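Left out: one protein chain. Kept in place: all the others.
Letters are used for the chains, namely A and B, taken in the order the chains are written, and counting of residues starts over at 1 for each.
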Amino acid sequence: MNRKRLVLLLMMLIAATFTTGCWDKTELNEMAIVSAVGLDRNKEGKLVGTFQIINPGNVAGALQGGGGSNPPISIYRATGDNVLELDGNASMKISRDMYFAHANLVVIGEELAKEEGLNDIFDAFERSPEFRATTRIVIARGVKARDIVETLTAIDKVSAEKVIRTIETTEKTQGKSISINLQEVIKNLLSTGKEPIISGFTVRGNTGKEDKMENTMSSDIEANPNAAGIGVFKDGKLIDWLDGDKAIGSMWVLDRIENVHLYLDWEGKKNAVTYSVIRQKTNIGAKIVNGKPKISIKVRAEGDIREANVPLNLTDMHVLIDIERKLAKELKKEMEDAIVRAQKNKSDIFGFGELMHESHPKEWKKLEKNWDDDTFPKLEVDVQVETFIRRTGLRNKPFLSNLQKKDQ
Amino acid sequence: MEKANISGYQLFVLIFLFEMGSALLVPLAGEAKQAAWLVILIAMIGGFILFFIYYGLFQYYPDQLLTEFVRNILGNFLGRIVAFLYILYFIYLAARVLRDFGDTLLTFAYPHIPLFVANAAFILVVVYTVRKGIEVVTRTGELFFVLENLLLMTFFLLIIASGMIHLNNLKPIFEISGTEMVKMAFTKTVFFPFGEIIVFLMIFPYLNEHKRLKKIGIWSLATSGLFLAVIMAVNVSVLGVDLMTRSQYPLLTLIQSIEVAGFLERLDVYFLFLLMIGGFIKICVFTYVAVTGTANVFNVKQPSRLAYPVGIVILLISIIISSSYTEHIHEGLKAVPNYIHLPFQVIIPLLLLIIAFFKNRKKGKTSTKKSS
Partner (left out) sequence: MKFFGITLLLLFPLVVISLGMDILMGFDLDNSIKHAFNPFLVKDPAELILFFILLAFLVFSFFYRKKKKKNKGKGQQ
């Protein structure tokens, strides 16, 4: 009995040393937490990487004290031929290991996206165990990626957060940006039936000053980062920018709209009636008619009327039906314009090709090769829109309708 | 019929909350502009007349529910059909009130919630209460009565205290002629909310002292009518005619304008309270009578099992009746009073009363013959 107990005790002690799990430990003060990565191309054709590193002490202090004199982030730059070489070269300047698990944002410079394309840069990001698959991708528009990564902002201490949240909010309330992550971009790059689209971001104002702390110290920020349109890609290269109505129309077709406002002109007055979308659903179907592919899109939206600057009688059902019809017409036009633009660009950003593949695989095999250049630009697309008005807010008639009476 | 007993005070409270329920929400008699409160008082008199018709029917059959004595008066087959029509009427009204409250919640507080979900949450609570029987509904009403009165009194005081009442807004009273006022009162306002007291023909038999019914009925109608008239008068005097006719919810606009002592503002949430209380009781009463009526007409032994299916029917119908709030109000003002309220609240009960009168005369004669 004693021997057995001794052996058991020995085994437990040995097992205990193996279960501590401290093999791969890294202390916090040996890590440099990267929150954003910017990729550019310099004149010699090499990749320039800009890494945004968080200064934890300054972040906390700034939140409590309200504007410390030290910036909450620091920037390190490196050049190289591929992404990991950038990592290695940057470590010559940083005193710590770079830790990418919190890197939420990758900014790609416009020139890099236009000339070389995205195909060469993403492999390291995808393969690395540290990098997240849900990292957001953004294209720097009109500025270099380093300008965006360097920007210091007032409300969000870590400017990567500001960029991400701005894009998400814009997507939700306006539909002019799209919040897309690494996995989706790679999936779309691979698919022959769909091309990726990535939001653009720019810095407006005095672009020399965004990396100075004084930028955050005044209430009217001099160098202001803004969401700016959606970039269209073909074969991995940036070919076009979508702004305003075209961007919104494309998001409607992609079924990614949440709470957008639709404006309606009424009796000559521009944007007199505003309809706020609460819920919508876009259904896309692919058919083969007479040997040719045909896409039919059906959109249904529910919403309220939130602004009426013309004397409309909103208590009458027939007026509401009239408004619904006009809204549907306008939305249909927006979407058709967006589709025509994509067809001109010869880039199938909506995924019609994937839809054909899913529903008619045999025909897709024939169409696949020439889809982007031949078939897609001539594709017949039929758009049907139904808008429903549910409520009109706390008032029925606008007060304008009674104002007019007084004038009479 | 279940075995239940309601006291006089409980019935009074129930009728009061029921009448006030959704009438607080909409601009009642809004087309009469400054004379809206007068129109309500005239309609109240119309309500008394209707109440007397129903009271007459009650006196002939004091222990029977509406769906039961209809069968006695019209014979089994025809009676069942008329009773079935009444059940449909009750469910339709319940669905209308549910839709009203759901839409108000969505407009005011929860814009993104789907209407179906808000209505479903409401109706599920109602179904649970109705399953327990009329006594539970009445006792819940008793509790809420105190709360509602407290809230109304507080509002009244706050409005007076903030000095917003301008009695001049109530003039000129006779911008619309007296005959037009009477016409408006008797073609629209008398049906909603006063005529809806017909549903209580299904609840009167549960009263423990039948003799007091007349008094209780008149008093509760009078009190609720008076309250509604006063609230409407305050609405007009504070907001002015223009704002009152333009707002979907005049009482809400009124409460939003309260600003007393620099900190008592944004009291909108109390409006929600008032709403929920009134709406809850009203929908509970409608659902209860629908369930009991259905159990009666179809010979179901356990009416409480019917509560959930009827509740789901009410929920589905509340979504189907209209596709937007504007359509709902438009229907309620133009089509519903003439085509639905008029037959069920006035024409059929009058006919029933006349037939019952003749039938009981005959009975009286034959029974005296037998006894002598």
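As a convention for this text, contacts are C-beta pairs under 8 Å (C-beta built on N, C-alpha and C of every residue); 3 or more make two chains touch, one makes a residue touch a chain.
Quick caveat, the model's predicted, so the values are computed rather than measured.
Residue in contact with the omitted chain (choice from B:K171, B:K215, B:R266 or B:R305): B:R305. Residue B:I319 is the one among B:L226, B:L272 or B:I319 that touches the chain missing from this view.
Remark: the omitted chain is touched by one listed residue; of B:I49, B:A109 or B:A335 this is B:A335. By the touch rule set out above, subunit B reaches the unshown chain at residues 87-88, 91-92, 95, 114-117, 120, 294, 298, 300, 305-306, 308-310, 312-313, 315-317, 319-323, 327, 330-331, 334-336, 339-340. Annotation for subunit A: contacts to the undisplayed chain at residues 279-281, 300-302, 317-318, 386, 388.
Note that only the chains that are shown with their structure count from here on.
The distance from the centre of subunit A to the centre of subunit B, with each centre set as the mean of the Cα atoms, comes to 52 Å. On the subunit B side of its complex with subunit A, the touching residues are 103, 106-108, 111-112, 114-115, 242, 246-249, 252-253, 323-327, 329-330. Residues 278-279, 304, 314-317, 320, 388-397, 399, 402 of subunit A touch subunit B in their complex.
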